[in-house]
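Step one of this worksheet: look at the structure below.
Note that this complex is displayed minus one protein chain, with the remaining chains in position.
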Amino acid sequence: MVERRPFVSLATDFGAAYTAICAGVVYSIAPAANVLVLSDEITPYGVREGAMLLRQALPYLPVGVHVGIVDPGVGTPRLPVAIETGRGDVLVGPDNGLLVPAAAKLGGAVRTHALENPAYRLPEVSTSFHGRDVFSPAAAHIASGVAVADLGAPVDPQPLDVPPPSVSGGELTAPVLYTDRFGSLVLGAERTDLAAAFGELAPGAPLEVTWSGAASGTLRVTFEETFGGVAPGTPLLWIDSSGWLGLAVNQGSARETFGLADVRSLTLRTAAGRVAGD
Amino acid sequence: MVERRPFVSLATDFGAAYTAICAGVVYSIAPAANVLVLSDEITPYGVREGAMLLRQALPYLPVGVHVGIVDPGVGTPRLPVAIETGRGDVLVGPDNGLLVPAAAKLGGAVRTHALENPAYRLPEVSTSFHGRDVFSPAAAHIASGVAVADLGAPVDPQPLDVPPPSVSGGELTAPVLYTDRFGSLVLGAERTDLAAAFGELAPGAPLEVTWSGAASGTLRVTFEETFGGVAPGTPLLWIDSSGWLGLAVNQGSARETFGLADVRSLTLRTAAGRVAGD
Partner (left out) sequence: MVERRPFVSLATDFGAAYTAICAGVVYSIAPAANVLVLSDEITPYGVREGAMLLRQALPYLPVGVHVGIVDPGVGTPRLPVAIETGRGDVLVGPDNGLLVPAAAKLGGAVRTHALENPAYRLPEVSTSFHGRDVFSPAAAHIASGVAVADLGAPVDPQPLDVPPPSVSGGELTAPVLYTDRFGSLVLGAERTDLAAAFGELAPGAPLEVTWSGAASGTLRVTFEETFGGVAPGTPLLWIDSSGWLGLAVNQGSARETFGLADVRSLTLRTAAGRVAGD
């Protein structure tokens, strides 16, 4: 017999302790729940990074209630919402675009309601910790069977603000979505964007990467199907496991090696000749 | 039917792996337990920070067995103890004051016993990892139904050593309890202490903050009810979700912005005139 436990996940920029307090609130209201901390280490205020994480991760999690909280607007009038998806999940978090790309991956948003009903909040709501007082109680009550429509009025969710990649004159310019913990830059462009700019690239195809801003630079790299395609310490472009184009250094940090901490977009073009070290 | 699982939480300064080993010991002894890691990233040896975390978090967790371990005295003769609370929890950890403020929040300490009974320790007790060998087995046995009084002799728990805030001559001086992961300083003073020094403060009221020591400085800030009351990058004083006064920077780090890493107390006084940028 397979035990049925309502599944709840939490993804926040709160760190371990405050995220665990949210888990404690869920367990207090829904003792049978199975709570998974998806992340407690999203970069503080990194709405775009959080949105990409939820979009990437949730399809691999069981159908359930998924709380996402990256909320620079806590204490201001932005709405807390719950989005029911085509797959049957309910996504709970602030209405700042964080949940929207994930909802699209999970069969689309079927309905979205504001979290207004005081019956599904903690008795006392603080001004700064809505994760504990608003989002987690709502998630626990939904996991216990409360219908999304009972939480509050229907609303239209705000979209996530991400610039699209641009292709022109044999160049691809893509926004940096976030930097992962290995120091690899994940770009808002997919294999189809790469093909639109350069056609199908064979492993080892050389490309030139440039960036500008506070610091500017140029780098010659190869496109690879796997990290193992280049020697340790060597940079590469590759498609990550969620389909994004990325700039990495095999067994190293692209951000540290090339000083890319504050770079907001990269431009790729075909490199004539050979890459350094060939 | 709601499943009944004994609830166990763990809060340590051990990092992920050693804390998970403690969870593994609990599961080995009490397989039905529901173990939540409340924190594995308390600042090493930060007894005061750990005590404030437990005091803040435990009221939001289910009634259960809560292990707290920040233990600079491991390997010396300080006692391991279990404190039963009025709410029905049992707090397990070293007798160095870590558990005492949380016990007070949970209905007070009903009884405290030393962890002496070898039946409730691992067969072999190391000199340096009592979390694994002493505290976690005790917690698991209590979660499985062992009475606190069966663990060892009754003892009087040691109080936590925290300096109180002081108010005099229109000034409030408060100890820095800890710095949170956003770089906000959490002070050992509450709204009532603020009112004792300055009367009721309206949002936007200007205050001057000074500190001294290895580095010294002065800062003009406003008291706010929410982070959203000031622009990103701007400092503020506010009351955090557990009732402490704090110094923060909206969407930034007060510690980094003002060089406050080693500051042990802050003094606040009324600021004449307007804050910079008004």
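Read from first to last, the chains carry the letters A and B; within each, the first residue is number 1.
Please note the rule applied: a contact is a pair of C-beta atoms (placed from the backbone, for glycine too) under 8 Å apart; a residue touches a chain by one contact, two chains touch by 3 or more.
From a predicted model like this one, the values you see are computed outputs, not experimental measurements.
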item: Omitted-chain contact residue, chosen from A:Val37, A:Val125 or A:Ala271; value: A:Val37
item: Omitted-chain contact residue, chosen from A:Pro31, A:Pro44 or A:Pro62; value: A:Pro62
item: Missing-partner contacts on chain A, residue numbers; value: 2-5, 7, 9, 11, 34, 36-42, 53, 56-57, 60-62, 180-182, 225-229, 232, 238, 240-241, 251
item: Those residues of chain B which, in the complete complex, touch the missing chain; value: 3, 5, 15-17, 20-21, 23-25, 27-28, 31-32, 35, 44-45, 72-76, 126-129, 132-133
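By definition in this document, only the chains that are shown with their structure count from here on.
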item: Centroid spacing, where centroids are CA-atom means, of chain A and chain B in whole angstrom; value: 30
